[in-house]
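What you see is the complex with one protein chain gone and the rest in place.
Chain naming follows the written order as A and B, and within any one chain the residues start at number 1.
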Amino acid sequence: MEFTAAQIAELLGGVVAGNPETTVQTLSKIEEGHPGSLSFLANQAYTPYIYSTQASVVIVNNDFVAEKPIATTLIKVADAYVAFAKLLEYYNTIKNNKTGIEQPSFVASTSTLGTDCYVGAFAYVGEGCRIGNNVKIYPHVYIGDEVTIGDNTTLFSGVKIYPQCILGSEVTLHGGCIIGADGFGFAPNSENSYNKIAQIGNVIIEDHVEIGASTTIDRATMGSTIIRKGVKLDNLIQVAHNVEIGENTVIAAQTGIAGSTKIGKNCLIGGQVGIVGHLKIGDNVKIAAQSGIAKSIPDGQTVQGSPAFGIGDYVRSYAMFRRLPELVTKLNDIEKKQNG
Amino acid sequence: MEFTAAQIAELLGGVVAGNPETTVQTLSKIEEGHPGSLSFLANQAYTPYIYSTQASVVIVNNDFVAEKPIATTLIKVADAYVAFAKLLEYYNTIKNNKTGIEQPSFVASTSTLGTDCYVGAFAYVGEGCRIGNNVKIYPHVYIGDEVTIGDNTTLFSGVKIYPQCILGSEVTLHGGCIIGADGFGFAPNSENSYNKIAQIGNVIIEDHVEIGASTTIDRATMGSTIIRKGVKLDNLIQVAHNVEIGENTVIAAQTGIAGSTKIGKNCLIGGQVGIVGHLKIGDNVKIAAQSGIAKSIPDGQTVQGSPAFGIGDYVRSYAMFRRLPELVTKLNDIEKKQNG
Partner (left out) sequence: MEFTAAQIAELLGGVVAGNPETTVQTLSKIEEGHPGSLSFLANQAYTPYIYSTQASVVIVNNDFVAEKPIATTLIKVADAYVAFAKLLEYYNTIKNNKTGIEQPSFVASTSTLGTDCYVGAFAYVGEGCRIGNNVKIYPHVYIGDEVTIGDNTTLFSGVKIYPQCILGSEVTLHGGCIIGADGFGFAPNSENSYNKIAQIGNVIIEDHVEIGASTTIDRATMGSTIIRKGVKLDNLIQVAHNVEIGENTVIAAQTGIAGSTKIGKNCLIGGQVGIVGHLKIGDNVKIAAQSGIAKSIPDGQTVQGSPAFGIGDYVRSYAMFRRLPELVTKLNDIEKKQNG
């Protein structure tokens, strides 16, 4: 895709200063600008770069006044940051605008696809599925029987959705996500081995959820594992059976949540956190990376440690942990003096 | 699937109290019952729900006596829990009873498939494989050359099995498992970079093993990485080359086991545990979640911490860790008093 500075200025309602025929093919940060790229300048700290950037076009605020000659073509707009974000969004939409059914693909005759869908080659849609409009199903996606998917949802290559799961609208699942595999449920038997407990529930993912690469969300034993509206999960996260994650909660990579735990709304959970099963984590809770959560947490708390407690207390205890050898020496000196 | 109360009672050897023509399509917990669902009541703590449940049919013990009017249809059996578990199992079997070869799929002409197998569209079976009876190979499964698979084994969508691996009977691998990738072996060379050590062994998975989504088990350098009979592994676990995991050991999600470590029988290992290489973990060992295991563990011990030690000692040390700031204040006060 190639655009002229004039075309972009028109799109953004801006004005060109320089050669309106300058062409760009990509976007870049101003400090990493190169010929053919379009950048922006919004933060004053980056102003020096505008005199040296190799970017072909730079979007600036209307009130920007150059103090030295500038080689690059400028586009002046009301708010350079907002204008650039709009371009980013636009660029991304064009990039992911695939439509049509590639062959060979497999869509069972009992399933329905909405309008403007993309079905990549080697994608599989089982029996009795209802797929909304403008859904993008990339190559090697597997959709088991009786799955429901809302409008404008994107499943990148390699996503696997087990039967009976339900996905909302505007959901994005990245490559390798496994949605709806059996929960980890086994009952010990008299022969010192285990019987499997059948996992007959499903996974429900509400609207506006985004889930990172190779994250796994297990189906419920009965009922549903539920990911509420607006939740954002990073890569390689484990969500066990019957877990529920509240609206707009954000979780960083490699965190694991054990079975039946309920997490509230608007939580921020760091990477590599482990949360044991059957807990209740309140709303607006923050959990530091690598923490281990062994008991329920009330609304609004911030915790750290394994097992975790209040973050301020943890930081103070850890500071003392670092000083332990010195403190033990002091203790021994006091003892010697006392006995001496 | 739709069944009447009368059909289910016949299947379970029970007696209907209420309308025998009541139909159900799914199973639910009694407290989450809804029209069309079948529940059970076995634990007295849940008795109050039977008077308010929306479930269309509820299985109860023969000795259940209602103290108030009940809207739902009952099925009376000798043991409601056992009867319900039987239905769960039956429901699950029906759900996963796919058979036949979907097209396009790829099965090399030098490979053999047993009777009643399912081969989903886009599944791949390489050269020289021997696949048993009633094996379910879902879409996008890859089976490399010369792989052997026993009867009644299920490989869900996206499982990848590298060449020469051996799987037993009644094995279940969930979506995204990678079995037999090269072990992580590199030898530093004189140019400050690394030469790869060829990994020519395989992975052996014995009977009745279940492995969760996106778990990775690497092939041995030489010989075999071995997962013994009855082992249950959760999601996103890493098992390195030449590891051996003993019979009926259960491991929770996101745990990692480094190369050549041998784990005993009947162990219970929590989530996000890390175990270094070349260790021997005994039988009946329990390891708390997020622990780090840096040395071998004798039979029967329970450990916690990173590095881990006895769980009771760890809990006591951690309690003191939480009190460290207070203890340091006390230490300073004593010192001050001593110094006069």
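Here, contacts are C-beta pairs under 8 Å (C-beta built on N, C-alpha and C of every residue); 3 or more make two chains touch, one makes a residue touch a chain.
Since the model is a prediction, treat every value here as computed from it, not as a measurement.
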item	value
Contacting the left-out chain in the complete assembly, out of B:K160, B:H174, B:H208 or B:R228	B:K160
Per the touch definition above, residue among A:Y46, A:Y91 or A:F186 touching the missing chain	A:Y91
Residues from chain A at the interface with the omitted partner, ascending	26-29, 32, 85, 88-89, 91-92, 95, 102, 104, 120-122, 138-140, 156-158, 172, 174-176, 208, 210, 212-214, 229-230, 232, 234-236, 247-248, 250, 252-254, 266, 271-272, 289-290, 318, 321-325, 327-328, 331, 334-335, 338
Touching residues on chain B - with respect to the absent chain	104, 106, 122, 124, 140, 142, 144, 158, 160, 162-163, 176, 178, 181-182, 184, 186, 192-194, 196-200, 214, 216, 218, 222-223, 236, 238, 240, 254, 256, 258, 272, 274, 276, 292, 306-307, 309, 313, 316-317, 320-321, 323, 327, 330-331, 334, 337-338
